[in-house]
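Structure below; questions to follow.
Showing just some of the chains, left in place.
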């Protein structure tokens, strides 16, 4: 590509931190034991897993025994939902939202097809939930309330702690997909009524392929991946030691970087938005008052997201349109549709998601080139001409 | 990113024949803003009835924009009868191929051309074929895809 890469797609996946790579490396070579086996290799490995479990637990205010290592955020989400249903076979109802990640949304849609009752809560134009709706949706038949902590596309933050209280008082379990919130929002599970929480390493600067499901002590649990009794029988499959060690390190770093995320990174994001909003017919999606510090979903009306991305890509700038997961097709993002973002804007929406590795220079480079890109695409677009002709 | 050929990239970043023709002889419009893809094709005929100029405006992905550029290049100099035979596969071939998932973007070109030719001949626009909408992108129906698939 020639250009240095400006990576602004951290909500999709993030760069592996050098410290994380360093922490993992010994476990590819010298040590190759199996945490569950008898010989001393296994013993060393059990030690490092214990340390990693503690590092993860500390970041979210949990006990080490409450941490189950999984292969990804998706698996954590699927496992939590399945477990809630299997351990409460008499309850057939789930409450979730229309703006969840597909790992929750698709799983719940499948359940609905299998005869479970699922309430998909709507959001308003700002992407917020109505807590009155949430409360009303939970019934005696509700096995699980699964509401994400922060949205991956818009960064909008939900009041999951309050929702957990509602769930608890109605006898339902509460799960939160906090894949995007961890490391950006302070989380102290001990002080909440949240029963299960999912997180994913590769949003926290580990490689892709490791996640965590937190399950509060005493919460009934049924495993999803069954086999050997790794993870105290809660997740079978030989443990991915290097990534688990890496995730421990990443959680330690995340705790250290949380302040920077909420000051310097936030300032960069705000600078980016302020600059981009100068482009005609552009707008931010998602409540600016309840948002992750690193995320910006911005729409440029009358142009198409993929085209913008490609032009950015030519300049070495990585971002995404909608979520990376769905950008294979040109359907406008389900999140923006749920928010009622008009089609003209939903199609032309770009998500920039920053990390502590970004610099002001990078943001200024984007601001320098974006107006030209939008102009070129609008010049080709039949609608823009119409609009400017009529409007 | 899609595995686009260099030609697709070129016709996307430097599209040719963009814009509008004053007093066109034929105009074809397909797609809509709601669908996320739309193409407006305008053609002008010379005395012999050959297409002497073609211009387009596209709202859509890179393949859609590149396909539109390619289409206008292909049809210049053709008679309406000749142009009528241009298929989406020809458009894709002209670009050195399109990713499988993006073949339908060239279909939009073929449809816009068909509409522009009908318009130039003074015929009513075709009602869109009936059938279930399978491609949310621009409301291609399964019957239309079947038709295109058979010609490919």
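Order of writing sets the labels: A and B. Residues in every chain begin at 1.
Rule of thumb we're sticking to: a residue touches a chain if its C-beta (ideal position, glycine included) is under 8 Å from a C-beta of that chain, and two chains touch if they have at least 3 such contacts.
This one's a predicted model, so the numbers in the text were calculated from it and none came from an experiment.
Per chain label, the copy numbers in the complete structure file are A x2, B x1.
Everything that follows uses one rule, which is that only the chains that are shown with their structure count from here on.
We define each chain's centre as the mean of its Cα atoms; on that basis subunit A and subunit B are separated by 38 Å. Put simply, subunit A touches subunit B in their complex at residues 302-304, 306-307, 310-311, 313-314, 328-332, 343-344, 347, 379-383, 385.
Only residues 1, 9, 12-13, 15, 18, 20, 29, 33-34, 36-40, 57-62, 64-65, 101, 136-137 of subunit B touch subunit A when the two sit together in their complex.
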